[in-house]
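One chain of protein is taken out of this complex; the other chains stay put.
Should a chain be cited, it is by its letter among A and B, assigned in written order, with residues numbered from 1 in that chain.
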Amino acid sequence: MREAFGRPLGLKVPVMGVVTTRLPWRSRGKPLVYVVDRPEALKSLPFRLWSRRVLAALLTGPEMTETLFDGIPAVADLSPAELAELRDGDVVLIHPNGRVIVAYQTGSPHNCLFVTYRCNCLCVMCPQPPADDPEDLWEQNVRLLALLDPQEVTCLAITGGEPTLLGDRLVELVRLCRQQLPKATITLLTNARKLKNLEFAKALFKAGYPNLFLEVPLFGATDTEHDEVMGARGSFWDTIQALHHLALLGQPVGLRTVLHALTVPRLLPYAEFIYRNLPFVIQVAFMGMETMGLAEKNLDRLWLDPYDYREILAEAVRYLHRRLVPPLIYNHPLCVLTPEVRPFARNTITTWKQLYLPICETCGQRGECGGVFGTGVKVSAHLKPLPPS
Amino acid sequence: MTKTIHRDAERLVFQISKELYEKEAVFAAVYALSGECKNRIEPGPDESHVTVTLEPLTPLSEAELLHLEHRFLSGITDQQLRLDLERRFGPLRQLIVEHAFAPLAHLKEAVKKTIGRD
Partner (left out) sequence: MTEPYVLMPFRFGPLPSGRMLLVNEAGEFLILEPRDFTRLLDYELTPGSSLFLDLKAKHFLTDTQVAPVVNLLATKYRTKKGFLKNFTGLHIVVVTLRCNQRCHYCHASSQDMYDTRWDMSVKTARNVVDKIMSSPCPSIKIEFQGGDALLNFEVVKTIVREAKRLNQKAKKDLSFVVCTNLTLLTPEILAYLKREGITISTSLDGPREIHDRHRVLRTGGGSYDLFLKNLALARQVLGHDQVNPLATLTRDSLPYLTDIIDEYVRLQFRGIFLRNINLYGYARSERYQESFRYPISEFVKAYKKALLYIIELNLKGVPLTEDFATILLSRILTPFSTGFMDLQSPTGAGIAGVVYDFNGDVYPCDEARMLAKMGDRRFYMGNVNRDSYLDIFTSPVMQEIVNKSCVEILPGCHSCPLQMYCGADPIRNYAMQGDLVGFRPTSDFCEKHKAILEFLLELLADNHPEVMDVFWAWITNRSLAEVRGICR
């Protein structure tokens, strides 16, 4: 989530609302957050600002005097650039300390509901190690859902930590998503271990049908290799059992792996294992490692320059493509991939994490490329501009 | 001692140790060659051996004879190995096929019972 800090005024409790760039004329409806960058917009109004009861808060730039706010809670001194990024329909969460979080960004394919910090694994490359959940996390997510425009939302992810740790609440959340956002594809990112319980898998399937899609990490062809990456003994067989339950139910599921020193050397046996044991998956995503969190801590043990493993990756992609299991490449800049697998790459790095380096200025394929992780500490030593495709 | 005791264009005769090779192994190896050879399996020359005679149905060259001898000797070894392996994992195979068509409710227990670990 993108966030910004400003000067809080009159904020006693956290406020969540839908961004609007025009003064609301309705007196009822979803709580709105008015983004205003010029003092003129608030001067000489034919009415009192507080009479617009749907106005929950204001977000303003510098040069605004408090009296203009008419007692409405506000965060001031945000930069014009930050204010310009906010669009109508975005949902923001404003903390009393002046922290403004964009909980939902209209038009972005990367929106997600972050439902828990807890996890039942500890992946060696986890970019966001587990922690305890704040008490109001569930309520916040439910409220966020209610603020979204059902006509506009076409995709939403549910992520964490490990969402299945919510148990029945996850089922409820999925059902709420489907009911309130009927046009949205809901992607649940989960290690699926708890879905080895058939009843849980069934409940989740029914709650999400037909809009739910699961993405499950699998890191190796044996429990030895997978469990080592997951940091949890027994996770491999739990996940395999869960995947077979999901296949039985007809629940669409995709796999993902992260490419580093523990997964790349045996990438081809991994692809082979998927084809012989999990041929029903609708895609397999080969993901570049985000070098933060535990990945940063374990960097020496894990880091491989993507350019160095480009042939192995190409072989694995070719292997699956031949067998009608759709391969995808996430989080890799195009220049480190072999030309024939570039069509399998997707622009997947969350917009606010995306980074293009100075060397990318002259690249002829920059438009199609997703760049690198700006949040990481290490990038390939072989980035270079490409000719137009 | 297992060895070839006679080889010419008409017959190959082997002496096979009963300590090393079970009856099923010897019979299976002989069976595999019984499209090409007449065969005889007899006890002897002593209690711990059997004698196997193979008589090619069509005349064989020296090279072909040697090849046949090799095939028989590696044949009894492979077949004996199969018997050993069958003892090691045969019950697991039964379990796999059973579980495939009439799934067991308590697979873990069944596996433990079958091979002593899960």
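The rule is short, and it goes like this: a residue touches a chain if its C-beta (ideal position, glycine included) is under 8 Å from a C-beta of that chain, and two chains touch if they have at least 3 such contacts.
These figures come from a predicted structure and were not determined experimentally.
Visitor: Please identify which residue in B:E22, B:E36 or B:E55 touches the non-displayed chain.
Guide: B:E36
Visitor: State which residues belonging to chain B touch the missing partner chain.
Guide: 28, 31-36, 74, 78-79, 81-82, 85, 88-90, 92-93, 95-97, 99-101, 103, 107-108, 111-112, 115, 117-118
Visitor: Considering the whole complex, not just the chains shown, which residues of chain A touch the missing one?
Guide: 221-225, 237, 240-241, 244, 266, 269, 272-273, 275-277, 279, 318, 321-324, 340-341, 343-344
Following the convention adopted for this analysis, only the chains that are shown with their structure count from here on.
Visitor: Between chain A and chain B, what distance separates the C-alpha centroids? Give it in angstrom.
Guide: 60
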